[in-house]
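With one protein chain removed, the remaining protein chains of the complex are shown where they sit.
Then we have subunit A:
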Amino acid sequence: MTNAVEFDNIDVIFGDRQADALALLDQGKNRSEIQEATNNILGVADVSFNVPQGEICVLMGLSGSGKSSLLRCVNGLNKVSRGSLRVRHGDENDVTDVTTCNAQTLRTLRREHVAMVFQQFALLPWRTVAENVGFGLELRGMNAKQRDEVVREKLALVGLDEWASKYAHELSGGMQQRVGLARAFATDAPILLMDEPFSALDPLIRNRLQDELLDLQDKLNKTILFVSHDLDEAMKLGNSIAIMEGGYVVQHGTPEDIALRPANDYVADFVAHMNPVNILRGRAIMQRATKEQRNGSGNFAIEDEDIQITVENGVIKSAQSGENGALKLINYDGTLPAHLDATDNSIIFVADDTVLLKNLVEMREITQNPVILTREGRLSGTLGRREFFASLT
(Lines give C-alpha, C1' and ligand atoms only; values in the text may rest on other atoms or scores of the structure.)
Protein backbone atom coordinates (compact mmCIF):
# COMPACT_ATOMS: atom_id res chain seq x y z
CA MET A 1 0.00 0.00 0.00
CA THR A 2 1.32 3.45 -0.83
CA ASN A 3 1.82 6.00 1.89
CA ALA A 4 -0.16 9.23 1.73
CA VAL A 5 1.95 10.96 4.36
CA GLU A 6 5.50 10.14 5.37
CA PHE A 7 7.05 11.69 8.46
CA ASP A 8 10.79 11.36 8.26
CA ASN A 9 12.76 12.40 11.37
CA ILE A 10 10.63 15.46 11.99
CA ASP A 11 11.74 18.01 14.60
CA VAL A 12 9.74 21.16 15.26
CA ILE A 13 11.13 24.01 17.36
CA PHE A 14 9.11 27.14 18.07
CA GLY A 15 11.34 30.19 18.40
CA ASP A 16 14.19 32.01 16.75
CA ARG A 17 17.16 29.95 17.97
CA GLN A 18 16.47 26.84 15.94
CA ALA A 19 20.06 25.73 15.46
CA ASP A 20 20.93 26.00 19.17
CA ALA A 21 17.78 24.20 20.20
CA LEU A 22 18.35 21.40 17.68
CA ALA A 23 21.91 20.97 18.94
CA LEU A 24 20.60 20.61 22.48
CA LEU A 25 17.98 18.15 21.28
CA ASP A 26 20.73 16.04 19.70
CA GLN A 27 22.50 16.00 23.05
CA GLY A 28 19.42 14.34 24.44
CA LYS A 29 18.07 17.33 26.35
CA ASN A 30 14.34 17.33 27.02
CA ARG A 31 11.77 20.04 26.44
CA SER A 32 12.17 21.99 29.68
CA GLU A 33 15.98 21.93 29.48
CA ILE A 34 15.83 23.27 25.93
CA GLN A 35 13.39 25.96 26.95
CA GLU A 36 15.59 27.02 29.83
CA ALA A 37 18.71 27.26 27.68
CA THR A 38 17.28 28.86 24.54
CA ASN A 39 13.81 30.10 25.48
CA ASN A 40 12.58 28.09 22.50
CA ILE A 41 9.87 25.46 22.75
CA LEU A 42 10.33 21.92 21.53
CA GLY A 43 7.15 21.02 19.65
CA VAL A 44 7.93 17.72 17.98
CA ALA A 45 11.05 15.57 18.27
CA ASP A 46 12.34 12.86 15.97
CA VAL A 47 9.02 11.64 14.61
CA SER A 48 9.11 9.04 11.86
CA PHE A 49 6.18 7.01 10.67
CA ASN A 50 3.97 6.62 7.63
CA VAL A 51 0.27 6.93 7.05
CA PRO A 52 -0.95 4.61 4.28
CA GLN A 53 -3.57 5.86 1.83
CA GLY A 54 -7.16 5.39 2.96
CA GLU A 55 -6.33 4.90 6.62
CA ILE A 56 -7.29 6.86 9.70
CA CYS A 57 -4.26 7.59 11.83
CA VAL A 58 -4.95 9.08 15.25
CA LEU A 59 -2.34 11.27 16.93
CA MET A 60 -3.00 10.90 20.60
CA GLY A 61 -1.61 12.39 23.77
CA LEU A 62 -2.13 14.84 26.58
CA SER A 63 -2.25 18.54 25.81
CA GLY A 64 1.25 19.80 25.09
CA SER A 65 2.40 16.42 23.85
CA GLY A 66 2.98 17.81 20.35
CA LYS A 67 0.12 16.07 18.56
CA SER A 68 -1.41 19.26 17.14
CA SER A 69 2.02 20.66 16.34
CA LEU A 70 2.78 17.55 14.29
CA LEU A 71 -0.57 17.63 12.50
CA ARG A 72 -0.11 21.26 11.51
CA CYS A 73 3.18 20.45 9.83
CA VAL A 74 1.37 18.43 7.18
CA ASN A 75 -0.22 21.51 5.58
CA GLY A 76 2.55 23.85 6.58
CA LEU A 77 0.73 25.79 9.31
CA ASN A 78 3.73 24.86 11.44
CA LYS A 79 7.18 24.96 9.95
CA VAL A 80 9.28 21.82 10.24
CA SER A 81 12.70 22.67 11.72
CA ARG A 82 14.46 19.55 10.51
CA GLY A 83 13.57 16.40 8.66
CA SER A 84 11.36 15.77 5.69
CA LEU A 85 7.61 15.43 5.42
CA ARG A 86 6.31 14.02 2.18
CA VAL A 87 2.70 14.20 1.10
CA ARG A 88 1.71 11.96 -1.80
CA HIS A 89 -1.39 12.79 -3.79
CA GLY A 90 -2.99 11.06 -6.69
CA ASP A 91 -0.18 9.42 -8.61
CA GLU A 92 2.48 7.24 -6.98
CA ASN A 93 5.20 9.74 -7.87
CA ASP A 94 3.23 12.88 -7.21
CA VAL A 95 4.95 13.81 -3.98
CA THR A 96 5.31 17.18 -2.28
CA ASP A 97 7.91 17.65 0.40
CA VAL A 98 6.25 20.19 2.65
CA THR A 99 9.53 21.10 4.33
CA THR A 100 11.19 22.32 1.16
CA CYS A 101 8.44 23.33 -1.27
CA ASN A 102 7.83 26.97 -2.21
CA ALA A 103 4.80 29.05 -1.27
CA GLN A 104 3.03 28.39 -4.57
CA THR A 105 3.34 24.61 -4.26
CA LEU A 106 2.25 24.74 -0.64
CA ARG A 107 -0.81 26.75 -1.67
CA THR A 108 -1.70 24.21 -4.34
CA LEU A 109 -1.29 21.45 -1.76
CA ARG A 110 -3.67 23.25 0.59
CA ARG A 111 -6.21 23.99 -2.12
CA GLU A 112 -6.28 20.60 -3.80
CA HIS A 113 -4.84 17.88 -1.65
CA VAL A 114 -5.01 18.55 2.08
CA ALA A 115 -8.09 19.91 3.86
CA MET A 116 -8.47 20.69 7.54
CA VAL A 117 -11.15 20.58 10.23
CA PHE A 118 -10.65 22.67 13.38
CA GLN A 119 -11.45 22.16 17.03
CA GLN A 120 -13.38 25.42 17.41
CA PHE A 121 -14.90 24.98 13.92
CA ALA A 122 -13.31 28.24 12.63
CA LEU A 123 -16.28 29.05 10.42
CA LEU A 124 -16.36 32.57 9.01
CA PRO A 125 -19.20 34.21 10.95
CA TRP A 126 -20.12 36.73 8.25
CA ARG A 127 -20.75 33.99 5.72
CA THR A 128 -23.72 31.69 5.41
CA VAL A 129 -23.31 27.95 5.80
CA ALA A 130 -23.24 27.52 2.02
CA GLU A 131 -20.67 30.29 1.59
CA ASN A 132 -18.51 28.71 4.26
CA VAL A 133 -18.63 25.33 2.57
CA GLY A 134 -17.72 26.92 -0.76
CA PHE A 135 -14.81 28.85 0.73
CA GLY A 136 -12.03 26.57 -0.50
CA LEU A 137 -13.52 26.38 -3.99
CA GLU A 138 -13.86 30.16 -4.10
CA LEU A 139 -10.16 30.54 -3.24
CA ARG A 140 -9.40 28.19 -6.08
CA GLY A 141 -11.30 30.51 -8.44
CA MET A 142 -14.24 28.24 -9.24
CA ASN A 143 -17.27 30.13 -10.54
CA ALA A 144 -20.39 30.54 -8.42
CA LYS A 145 -22.55 28.15 -10.43
CA GLN A 146 -20.19 25.18 -10.21
CA ARG A 147 -19.54 26.02 -6.59
CA ASP A 148 -23.24 25.89 -5.79
CA GLU A 149 -23.50 22.40 -7.15
CA VAL A 150 -20.61 21.07 -5.07
CA VAL A 151 -21.79 22.91 -1.97
CA ARG A 152 -25.27 21.41 -2.25
CA GLU A 153 -23.83 17.94 -2.70
CA LYS A 154 -21.52 18.22 0.32
CA LEU A 155 -24.19 19.72 2.55
CA ALA A 156 -26.45 16.80 1.67
CA LEU A 157 -23.58 14.48 2.58
CA VAL A 158 -23.49 15.84 6.14
CA GLY A 159 -27.27 16.22 6.32
CA LEU A 160 -27.44 20.00 6.41
CA ASP A 161 -29.07 20.82 3.07
CA GLU A 162 -31.88 22.66 4.83
CA TRP A 163 -29.49 25.03 6.55
CA ALA A 164 -27.55 26.39 3.58
CA SER A 165 -28.65 30.01 3.98
CA LYS A 166 -28.27 30.23 7.77
CA TYR A 167 -25.32 31.78 9.54
CA ALA A 168 -22.97 29.62 11.58
CA HIS A 169 -24.02 31.07 14.92
CA GLU A 170 -27.60 30.03 14.28
CA LEU A 171 -26.52 26.37 14.34
CA SER A 172 -25.71 24.10 17.27
CA GLY A 173 -22.13 23.05 17.93
CA GLY A 174 -22.57 19.64 16.33
CA MET A 175 -24.10 21.20 13.23
CA GLN A 176 -21.33 23.79 13.05
CA GLN A 177 -18.74 21.05 12.99
CA ARG A 178 -20.70 19.27 10.25
CA VAL A 179 -20.33 22.50 8.27
CA GLY A 180 -16.61 22.31 9.04
CA LEU A 181 -16.57 18.75 7.69
CA ALA A 182 -18.51 19.74 4.56
CA ARG A 183 -16.09 22.60 3.98
CA ALA A 184 -13.18 20.17 4.17
CA PHE A 185 -14.92 17.64 1.89
CA ALA A 186 -15.82 20.35 -0.64
CA THR A 187 -12.32 20.61 -2.06
CA ASP A 188 -12.25 16.82 -2.61
CA ALA A 189 -8.82 16.71 -1.03
CA PRO A 190 -7.74 13.10 -0.50
CA ILE A 191 -6.05 13.94 2.80
CA LEU A 192 -7.96 15.29 5.77
CA LEU A 193 -6.41 16.83 8.87
CA MET A 194 -8.69 16.88 11.89
CA ASP A 195 -7.49 18.78 14.93
CA GLU A 196 -9.59 17.54 17.86
CA PRO A 197 -12.71 18.16 15.79
CA PHE A 198 -15.15 16.68 18.28
CA SER A 199 -13.57 17.77 21.57
CA ALA A 200 -15.71 20.88 21.89
CA LEU A 201 -18.93 18.89 21.61
CA ASP A 202 -20.91 17.11 24.30
CA PRO A 203 -20.38 13.34 24.55
CA LEU A 204 -23.62 12.28 22.89
CA ILE A 205 -23.08 14.46 19.83
CA ARG A 206 -19.41 13.51 19.78
CA ASN A 207 -20.31 9.86 19.59
CA ARG A 208 -22.80 10.45 16.80
CA LEU A 209 -20.33 12.47 14.76
CA GLN A 210 -17.69 9.76 15.20
CA ASP A 211 -20.13 7.23 13.75
CA GLU A 212 -20.98 9.59 10.92
CA LEU A 213 -17.31 10.12 10.18
CA LEU A 214 -16.77 6.35 9.98
CA ASP A 215 -19.78 5.98 7.65
CA LEU A 216 -18.49 8.80 5.45
CA GLN A 217 -15.05 7.27 5.47
CA ASP A 218 -16.49 4.01 4.09
CA LYS A 219 -17.90 6.04 1.21
CA LEU A 220 -15.09 8.53 0.63
CA ASN A 221 -11.99 6.55 1.56
CA LYS A 222 -9.82 9.51 2.54
CA THR A 223 -6.54 9.47 4.37
CA ILE A 224 -7.30 11.03 7.72
CA LEU A 225 -4.94 12.34 10.36
CA PHE A 226 -6.97 12.82 13.48
CA VAL A 227 -5.79 14.46 16.69
CA SER A 228 -7.45 13.38 19.91
CA HIS A 229 -6.79 13.31 23.62
CA ASP A 230 -9.39 10.62 24.18
CA LEU A 231 -8.15 7.05 23.83
CA ASP A 232 -11.67 5.65 23.40
CA GLU A 233 -12.14 7.97 20.42
CA ALA A 234 -8.73 7.01 19.07
CA MET A 235 -9.47 3.30 19.42
CA LYS A 236 -12.84 3.68 17.77
CA LEU A 237 -11.65 5.66 14.76
CA GLY A 238 -8.03 4.74 14.23
CA ASN A 239 -6.59 2.11 11.92
CA SER A 240 -3.37 3.09 13.63
CA ILE A 241 -2.57 5.23 16.64
CA ALA A 242 0.54 7.25 17.39
CA ILE A 243 0.82 8.10 21.07
CA MET A 244 2.87 11.22 21.79
CA GLU A 245 4.58 12.50 24.89
CA GLY A 246 6.80 15.55 25.22
CA GLY A 247 7.09 15.85 21.44
CA TYR A 248 8.12 12.24 20.87
CA VAL A 249 6.01 9.42 19.47
CA VAL A 250 6.31 6.85 22.24
CA GLN A 251 4.25 4.17 20.53
CA HIS A 252 2.82 3.74 17.06
CA GLY A 253 0.67 0.75 16.29
CA THR A 254 -2.80 -0.72 15.83
CA PRO A 255 -5.41 -0.09 18.54
CA GLU A 256 -4.88 -3.66 19.77
CA ASP A 257 -1.13 -3.18 20.03
CA ILE A 258 -1.69 -0.14 22.18
CA ALA A 259 -4.32 -1.79 24.37
CA LEU A 260 -2.51 -5.06 24.97
CA ARG A 261 1.15 -4.10 24.71
CA PRO A 262 1.57 -0.56 26.00
CA ALA A 263 5.16 0.52 25.42
CA ASN A 264 5.63 2.42 28.67
CA ASP A 265 3.85 3.63 31.80
CA TYR A 266 2.50 6.71 30.05
CA VAL A 267 0.69 4.60 27.47
CA ALA A 268 -0.35 2.06 30.11
CA ASP A 269 -1.90 4.86 32.10
CA PHE A 270 -4.01 5.88 29.11
CA VAL A 271 -5.03 2.30 28.49
CA ALA A 272 -5.99 1.84 32.14
CA HIS A 273 -8.58 4.57 31.72
CA MET A 274 -10.23 3.31 28.61
CA ASN A 275 -13.12 0.95 28.09
CA PRO A 276 -11.69 -2.22 26.47
CA VAL A 277 -14.89 -3.81 25.19
CA ASN A 278 -15.09 -1.67 22.07
CA ILE A 279 -11.53 -2.35 20.98
CA LEU A 280 -10.44 -5.82 21.99
CA ARG A 281 -11.27 -8.72 19.75
CA GLY A 282 -11.74 -12.32 20.79
CA ARG A 283 -8.42 -13.49 19.43
CA ALA A 284 -6.53 -11.04 21.61
CA ILE A 285 -7.83 -12.45 24.87
CA MET A 286 -8.85 -16.06 24.16
CA GLN A 287 -7.30 -19.20 25.51
CA ARG A 288 -5.49 -20.24 22.36
CA ALA A 289 -6.19 -23.75 21.16
CA THR A 290 -3.16 -25.97 20.79
CA LYS A 291 -1.97 -27.05 17.36
CA GLU A 292 -3.43 -30.53 17.88
CA GLN A 293 -6.79 -29.12 18.89
CA ARG A 294 -6.83 -26.74 15.92
CA ASN A 295 -6.20 -29.36 13.29
CA GLY A 296 -6.85 -32.70 14.95
CA SER A 297 -9.87 -34.58 16.23
CA GLY A 298 -11.07 -35.61 19.68
CA ASN A 299 -12.59 -34.30 22.88
CA PHE A 300 -11.13 -31.72 25.20
CA ALA A 301 -12.32 -29.74 28.19
CA ILE A 302 -12.43 -25.97 28.47
CA GLU A 303 -10.25 -24.99 31.37
CA ASP A 304 -12.01 -23.87 34.52
CA GLU A 305 -15.40 -24.75 33.07
CA ASP A 306 -17.40 -27.94 33.20
CA ILE A 307 -17.65 -28.23 29.43
CA GLN A 308 -16.19 -30.57 26.87
CA ILE A 309 -16.08 -29.95 23.15
CA THR A 310 -15.67 -32.44 20.37
CA VAL A 311 -13.63 -31.51 17.32
CA GLU A 312 -13.19 -33.30 14.02
CA ASN A 313 -10.30 -32.09 11.88
CA GLY A 314 -10.50 -28.74 13.63
CA VAL A 315 -14.25 -28.33 13.02
CA ILE A 316 -16.46 -28.13 16.11
CA LYS A 317 -18.98 -30.93 16.14
CA SER A 318 -20.60 -30.78 19.56
CA ALA A 319 -20.30 -29.57 23.12
CA GLN A 320 -21.44 -31.17 26.37
CA SER A 321 -21.99 -29.61 29.71
CA GLY A 322 -21.63 -31.68 32.86
CA GLU A 323 -24.71 -30.03 34.23
CA ASN A 324 -26.96 -29.58 31.18
CA GLY A 325 -25.88 -32.40 28.90
CA ALA A 326 -25.49 -31.71 25.15
CA LEU A 327 -25.40 -28.01 24.27
CA LYS A 328 -26.88 -26.52 21.13
CA LEU A 329 -24.23 -24.86 18.94
CA ILE A 330 -25.24 -21.45 17.56
CA ASN A 331 -23.09 -19.67 15.01
CA TYR A 332 -22.80 -15.94 15.68
CA ASP A 333 -23.12 -14.07 12.39
CA GLY A 334 -22.96 -10.46 13.54
CA THR A 335 -26.28 -10.22 15.38
CA LEU A 336 -27.73 -12.17 18.26
CA PRO A 337 -30.79 -14.28 17.36
CA ALA A 338 -33.85 -12.26 18.30
CA HIS A 339 -35.53 -14.91 20.44
CA LEU A 340 -32.48 -15.27 22.67
CA ASP A 341 -32.90 -12.32 24.95
CA ALA A 342 -33.32 -14.25 28.18
CA THR A 343 -30.81 -16.48 29.84
CA ASP A 344 -30.55 -19.88 28.19
CA ASN A 345 -27.69 -22.08 29.34
CA SER A 346 -28.54 -24.95 27.02
CA ILE A 347 -26.79 -23.28 24.13
CA ILE A 348 -23.20 -22.30 23.37
CA PHE A 349 -22.06 -19.69 20.86
CA VAL A 350 -19.47 -20.23 18.16
CA ALA A 351 -18.06 -16.95 16.84
CA ASP A 352 -15.27 -15.75 14.60
CA ASP A 353 -12.22 -14.74 16.62
CA THR A 354 -12.34 -11.18 15.22
CA VAL A 355 -15.64 -10.44 16.96
CA LEU A 356 -15.41 -7.56 19.46
CA LEU A 357 -15.33 -8.24 23.18
CA LYS A 358 -18.49 -6.15 23.51
CA ASN A 359 -20.46 -8.75 21.55
CA LEU A 360 -18.73 -11.68 23.21
CA VAL A 361 -19.77 -10.38 26.61
CA GLU A 362 -23.38 -10.27 25.41
CA MET A 363 -23.18 -13.90 24.33
CA ARG A 364 -21.72 -14.86 27.64
CA GLU A 365 -24.51 -13.02 29.41
CA ILE A 366 -27.19 -15.03 27.60
CA THR A 367 -25.68 -18.48 27.89
CA GLN A 368 -23.52 -18.25 31.00
CA ASN A 369 -21.33 -20.60 28.96
CA PRO A 370 -17.93 -20.05 27.37
CA VAL A 371 -17.73 -18.84 23.75
CA ILE A 372 -15.93 -20.97 21.19
CA LEU A 373 -13.89 -18.98 18.67
CA THR A 374 -13.07 -20.06 15.16
CA ARG A 375 -10.89 -18.82 12.37
CA GLU A 376 -11.94 -19.75 8.84
CA GLY A 377 -14.33 -22.29 10.29
CA ARG A 378 -11.72 -24.08 12.39
CA LEU A 379 -11.26 -23.94 16.11
CA SER A 380 -9.11 -21.01 17.15
CA GLY A 381 -9.58 -20.79 20.90
CA THR A 382 -12.03 -20.58 23.76
CA LEU A 383 -13.21 -17.79 26.02
CA GLY A 384 -14.07 -18.93 29.52
CA ARG A 385 -14.81 -17.10 32.73
CA ARG A 386 -11.12 -16.62 33.42
CA GLU A 387 -10.42 -14.93 30.05
CA PHE A 388 -13.37 -12.60 30.38
CA PHE A 389 -12.29 -11.47 33.81
CA ALA A 390 -8.69 -11.03 32.72
CA SER A 391 -9.68 -8.84 29.78
CA LEU A 392 -11.99 -6.61 31.74
CA THR A 393 -9.69 -5.87 34.64
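Note that in this section contacts are C-beta pairs under 8 Å (C-beta built on N, C-alpha and C of every residue); 3 or more make two chains touch, one makes a residue touch a chain; residues count from 1.
In the analysis below, contacts and distances are computed from a predicted model.
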Q) What name does the UniProt record list for the absent chain among "ABC transporter permease", "Response regulator transcription factor", "Carbon-monoxide dehydrogenase small subunit" or "Cbb3-type cytochrome c oxidase subunit"? A) "ABC transporter permease"
Q) Out of A:Q18, A:T108, A:Q287 or A:T310, which touches the unshown chain? A) A:T108
Q: Using the touch definition up top, pick the residue from A:N75, A:T96 or A:Q210 that touches the left-out chain.
A: A:N75
Q) Looking at A:F14, A:F49 or A:F118, which residue reaches the missing chain? A) A:F118
Q) Can you name the residues of subunit A that touch the chain not displayed here? A) 75, 77, 107-112, 114-116, 118, 120, 122-126, 135-136, 138-140, 167-169, 183, 187, 193
